[in-house]
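Complex shown without one protein chain; remaining protein chains in place.
Our next item is chain A:
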Amino acid sequence: MLSPASAASSGLAGRRRWGRGCTVEELRARRREREAALRSARRLQQLVSKRLLREDELIEDVCVGTDSGTTAPVSEQEVAELLSNAHKGTEERIKSLRRLRWGLQHKETQQTFIRLEGSMRVLIGLFTSNLADLQMEAARCLHELSHAQDPEVVEACLPATSYLLTYLSGHSTALMELCLYTLGNLAVETKVVKKQLLPQGIIPVLASCMQSPHLAVQEGAGYALSQLLQSKEAAEEIIPLVLGSGLSQHMLRLVCSDLEQGMGVAVEFAWCLHYIICSRVNNSLLVSQRTLPTLGQLLVALASTMTTTTPAEGLELLVCPVVRCVSNLLAEDEPCSGELQAQAECLLRAVFVFIRSFLPRHLFIVQECLWLLNNLTADDPALCSALLSPDLFPSLLQLLHCQKASVLVLTVLCNVAAKGPAHCQALHQKAGLPFLLGALALSDDQAVNQVLELAHLLFLHWPEAAIGFVDHSGLQALERHRDNLLLREKVEALIRIASQLAAPPQDCPLEASAEDL
């Protein structure tokens, strides 16, 4: 039941501009394109993204303000000229760097830059200079480079990491923010992390950034940490270090902090917690820090604001990792669900608020919620009863015909049915035969497999259900799946059981046939 951390390896992230000039259609097309790429990457276990901080007006400034060619790659000679310091005033040098930064959005220029002798040295020189504006512009150039897809370009930034980290102990919020996102982007390359960032003390530095009073710095630290924590090696090298520094408690605090202002902060640290929890490095520590009830409380609070006001933009991005954290902690072997006892039913209701509010736009939240519902109901008869209440249960049943949700809905119903005769009787009454027959008509093998499981539990605990099932031509519905090799055995066993139960009382012991399944 634990979700795998999305493994990071080679860069998938590409560069896209998100300027104000894009039309909605373009944005949609872009989103679809990205989504397709991410989905295929997900299958390969390579979910890697980088975040780009860029100021719109600057882009427009360069775009509009200078003549043609601004969007074209910059030639080697021009890169060299832009970097040269001789005979230039600060204003002129800032302009040169701006032009360079604009060029560095192109792969070609990135390659030209890293191959040009001494270029990184000069850029770092500007970055560490005491000319404030020049320094910022150089930092933005480094940020562009960090956003490159090519690992070679990212590795070329290695000499800058000690300075990027040094400035995180400074006082300039704008520079810190830029350094944090640059480091977060660089952290995608495992080599950079192992070779430089960890030895240079990135974890303690990020820990101090988390204490910053500035939301932008907190969010940047969260982003950088989440990038570190989702790498493949995180479980061995990074997560123990992060837990050892006591960061999980601060993360929890920031996830639950002022959501009206710091939604971005909460999102970043919620993902951090998720990556830590699903690594299972030391979940008993997180349990001891009351992570489960605290996040459960957060979900309840979020749901209650959602019922009264329109949900904040992007709330789903927070709900998703928090729901996962709670689900994963519930799935831990040690019994920590007891901690949730008092609020469990509130949480159950919160889950339904999310399901209703996020449908149909954010189906992925519904999936996460159903999974949480599954973990909540797995060992808790009282919650199973609560689930059957008339204000919740119909919403659950409705999800059966939602393609991505049907298996999960049936799994939750199996949890209920497994609790024994009383629950099966209620289930039989409330869901009824039409539901079971309708579920059997689903085209998804996995779903049908789950229906067979459910039917078996129902018949076993509440034989009346079997009688009704046979009377309503349930056996014929089962027959349709007989040709399916994957399901055949179960189908046949269930037909046998149902027929026996529906037949006038004989000596056939129920348990014996049940074992066939």
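Methods note: a contact is a pair of C-beta atoms (placed from the backbone, for glycine too) under 8 Å apart; a residue touches a chain by one contact, two chains touch by 3 or more; residues count from 1.
Following the convention adopted for this analysis, contacts and distances are computed from a predicted model.
Undergrad: For the chain that is missing from this picture, which UniProt protein name fits: "DNA-directed RNA polymerase RpoA/D/Rpb3-type domain-containing protein", "E3 ubiquitin-protein ligase RNF25", "Zinc finger protein 511" or "DNA replication complex GINS protein PSF2"?
TA: "Zinc finger protein 511"
Undergrad: Of the listed residues A:Ser146, A:Thr182, A:Gln196 or A:Ser357, which contacts the missing chain in the full complex?
TA: Of these options, the touching residue for the absent chain is A:Gln196.
Undergrad: Taking the full complex into account, what residues of chain A touch the chain not shown?
TA: Per the touch rule, chain A residues meeting the hidden chain are 1, 3-4, 6, 13-14, 16-20, 30-31, 34-35, 38-39, 42, 47-57, 59, 83-87, 89-90, 118, 121-122, 124-126, 128-136, 159, 162-163, 166-167, 169-175, 177, 195-196, 199-201, 203-205, 215-216, 219-220, 261-265, 271, 313-314, 316-317, 320-321, 324, 327, 362-365, 367-368, 371, 404, 407-408.
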